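A single protein chain has been omitted from the complex, and every remaining protein chain is retained in its original position.
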Amino acid sequence: MQTRVPLLICLVFGIIMFLQYFSAHPVARAIYQTVTNDWWQVIFAFTLIVGVAGYARITLKKLGQGRDVPYSLVALGGLVLMPVLALIGGTKINSPFMWAFENMLAPMQATVFSLLAFFVASASFRGFRARSIPATILLLTALIVLIGRLPLAEMISQYLPKATFWIKDYPSMAARRAILIGIGLGSMATALRVILGIERTYLKGE
Amino acid sequence: MITLKTRWLIFSGLFIIVTLSYILKISMVSQPSPQVEKSFDYLETLPESTIIMVSFDHEASALPEIQPISLALLRHAFKNNLRIVGLSLFAEGTAIGYRLLNKTAGELGKKYGQDYVFLGFKPQHIAAILGMGESIKDVFPEDYIGNRSDTIPLMMSVSNYDDIDIVISFADGDRTVYWIEYAGPRYGQQVMAGLTAAMITSYDPYLASGQLYSVVGGLRGAAEYENLLGKTGKGNRSMPAQTSAHLYVIALIIAGNIIYFRNRSRQGRG
Amino acid sequence: MELGVIIAGLLTLAIYSFLYRDNPVYRMAESLLIGLAMGYVLVIYWQTAFMDRIFTPLFSLGDFWVVIPLILGLLMFSRFTKKYSWLSRIPIALMIGAGAGVSMPAMLYARTLKQMSASVMPLINENGAFNIEALVVAVGLISTLAYFYFSREHKGLMGRTAKLGTYFLMIFFGATFGYTVMSRMSMLIGRIDFLLTDFLHVL
Partner (left out) sequence: MPAGVLQVKIITFIFLLAGSSAMASDSAETGAAWFDPATLPTLIVSIISIIIVLYSIYSVRSGREFKVREIPGLKAVEEAVGRATEMGKPIVYTPGYGGDIQRPTTIASLNILSSVAEKTAEYDCRLIYPTHDPVIMAVAQEVVKEGYIKAGYPDRFNPDDIFYISSSQFGYAAAVDGIMSRSRPASVFLLGTFEAESLIMAETGNSIGAIQIAGTDSTIQLAFFIVACDYTLIGEELFAASGYLSDNPSILSSVKAQDILKVLIALFVIVAVVWATIDSSSGWWSY
């Protein structure tokens, strides 16, 4: 029962969703819309509550033990703040909710994203050493492309930007396509095993 | 692994170089790339009051790179009296899109509801894209600010993709792919993209296959577009900083190798 | 100066302090970021899932079909109990099964079929010249596929082909890295622009 029912549901919905792909019939589209749109969204939303509750529980536990008190308070404060602001002033433009998003959440997210620039720099310094033939190819391609992408590249040689595009469009594209083909095959096989219930990692943990 | 001190040195170097080259205004004019030219020409030659759809499919964090592109394209579209239906397939793009549309519309004296409209955000992007192929008003019964779609003058002349000349998707990820793969084959919708530089290569296959009309990518694409438009903006402004950061990365790669070979030859002798 | 800008500026600096090392200021900002982000997404899903997909259809439109996803969603709450937590596998199985069903043909089409047909180019141009690009793409594709061939040791001809494949892979990685650096730098420029223009008013 505990594994049969989920396996059956997985099989049935797997086949239905597989078949709908090949149909342009309104019914098929409606099924697709309902399952992937409405149902997934709702299930996700409920699971989100489970996830947030889990996080809140861990944080409260820490508070109870007197560990990481200031951090836990700030995290819980942030968690409560957004829904409260949304309740007070809605979520439209110029609401307190949007204010908090634009002046607190968004700048922090953008800053974390911009950390990447620094990490690209440190990774460039240590990751491109010509230790072997493949590593040398990696190094040379990166250098050619980096230099070829500079606005000044044409001044060095008119062939440099062309070489950059050529590398991107042909040898690099060929490898990329092979990677994608492999991923397509791997995904297909995994998905098929999931539908047939051979792959059932997610059902573990009785 | 490199020592913490080396990391700090690398990090501070980058920070100083970018800050300095941003403060010192150096002008750099670059030749427009074929993709940017193609995009510009497309919007340039569209007849007046053609309706285009603009989708803000990115997060707030990609703003520094996407905004110069979207500003340039929106300005161009409004300047040529095209009409714009805006929306977002990424929750975070919603307020941004609304704000950018209002800003550019304000600059060129365009009226909300007549010259442009912003429909807001729809989650489950695939369903939204497919749904709009049948009826845009069914997917967005109301616009972002709560007007009923069927009462908005612009929306009265729009029912589905048949009335939309091209979709321009501004994306920092793979959202544009969904426009290409779902609005393209089923509804024959033409798609153009404004992308972060990082994403450009992943769209090459679609450009090559013609599924994607053209791309304006990265700050450089924005700067080139600004040049074509004859109006400099953040794209142009950022180019020197980007170029020097770029040179810095090249220098680091070379420095890393010099150190590596020096150590190796030393070890070889010892 | 506007309060929002001051807060945004200070939070930006707090995140940057991580570049020195992990420290209490960063940790504060990190905790706030996580908390706010969770609160934010709760609000978004309250609107897009609970309001738009359950309450509005159920109470305003009288669409009782939404009871199905509602029940499926509620089954996730069985995870709060020990005894019935297996019930949460039903919605999970549905998501996984339906996801697998959708992705099987979609992946095969976009990742496999589309890519293999796009790799085909004639070896000789219309004007009779040899098309080196067509050869590079075909050789690159096939040798990289050989690298991904798992059921035989990479020895002999297979080994040499797979080795050629790794070279193509390295070209791809190098080129991708080179192409991506620009973009990563623009994020930093964006933040520096904010710090200098809005926060410090230097520019």
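Each chain carries a letter (A, B and C) given by its place in the written order, and its residues are counted from 1.
As a working rule, a residue touches a chain if its C-beta (ideal position, glycine included) is under 8 Å from a C-beta of that chain, and two chains touch if they have at least 3 such contacts.
All figures in this text were calculated on a predicted structure; none of them were measured in a lab.
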{"item": "Chains still shown that are in contact with the chain withheld from the display", "value": "A, B, C"}
{"item": "Listed residues C:I54, C:L70, C:I90 or C:L145, member touching the removed chain", "value": "C:L145"}
{"item": "Touch list for subunit A against the chain that is not drawn", "value": "11, 15, 18-19, 21-26, 28, 40, 43-44, 47-48, 50-52, 54-55, 58, 61, 105, 108-110, 112-113, 115-116, 119-120, 122-124, 126-128, 138, 176, 179-183, 185-199, 201-206"}
{"item": "Residue ranges of subunit C at the interface with the undisplayed chain", "value": "15, 18, 21-22, 26-27, 29-30, 33-34, 36-38, 40-41, 76, 79, 88-89, 92, 95-96, 98-100, 102-105, 107-109, 112-114, 116-124, 126, 134, 138, 141-142, 145-146, 148-154, 169, 172-174, 176-177, 180"}
{"item": "Those residues of subunit B which, in the complete complex, touch the missing chain", "value": "1, 4, 7, 59, 61, 173, 185, 198-199, 201-202"}
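Here is the rule we go by: only the chains that are shown with their structure count from here on.
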{"item": "Steps needed, at fewest, to go from subunit A to subunit C via touching chains", "value": "1"}
{"item": "B-C against A-B, pair bridged by the larger set of C-beta contacts", "value": "A-B"}
{"item": "Most widely separated chain from subunit A, with each centre as the mean of CA atoms", "value": "B"}
{"item": "Rounded Å distance, subunit A centre to subunit C centre (Cα mean)", "value": "3"}
{"item": "Interchain centroid distance [CA atoms averaged], subunit B/subunit C, Å", "value": "17"}
{"item": "Centre distance in Å when subunit A and subunit B are each reduced to the mean of their C-alpha atoms", "value": "19"}
{"item": "Numbers and ranges of subunit B residues touching at least 2 other chains", "value": "11, 14-15, 18, 61-64, 123, 201, 205, 208, 220, 245-246, 249"}
{"item": "Per-residue overlap in subunit A, given as positions that touch at least 2 other chains", "value": "32, 36, 40-41, 101-102, 105, 109-110, 112-114, 117-118, 120, 124, 139, 142-143, 146, 149, 168-169, 172-173, 176-177"}
{"item": "Touching residues on subunit C, where the partner in the complex is subunit A", "value": "3-5, 7-9, 11-12, 15-16, 18-19, 27-43, 45-50, 53-54, 65-66, 68-70, 72-74, 76-77, 79-80, 86, 89-108, 110-113, 115-116, 118-119, 133, 136-142, 144-145, 147-148, 165-182, 184-185, 187-188, 190-191, 194"}
{"item": "In the complex, subunit B residues that touch subunit C", "value": "4, 8, 11, 14-15, 18-19, 22-23, 61-65, 91, 123, 181, 196-201, 205, 208-209, 218-220, 234, 238, 241-242, 245-246, 249"}
{"item": "Contact set on subunit A toward subunit C in their complex", "value": "2-3, 5-7, 9-22, 32, 34-36, 38-50, 52-53, 55, 70-72, 74-83, 86, 91, 97, 99-105, 107-118, 120, 124, 133-135, 137-146, 148-149, 164, 166-185, 187-188, 190-192, 194-195, 202-203, 206"}
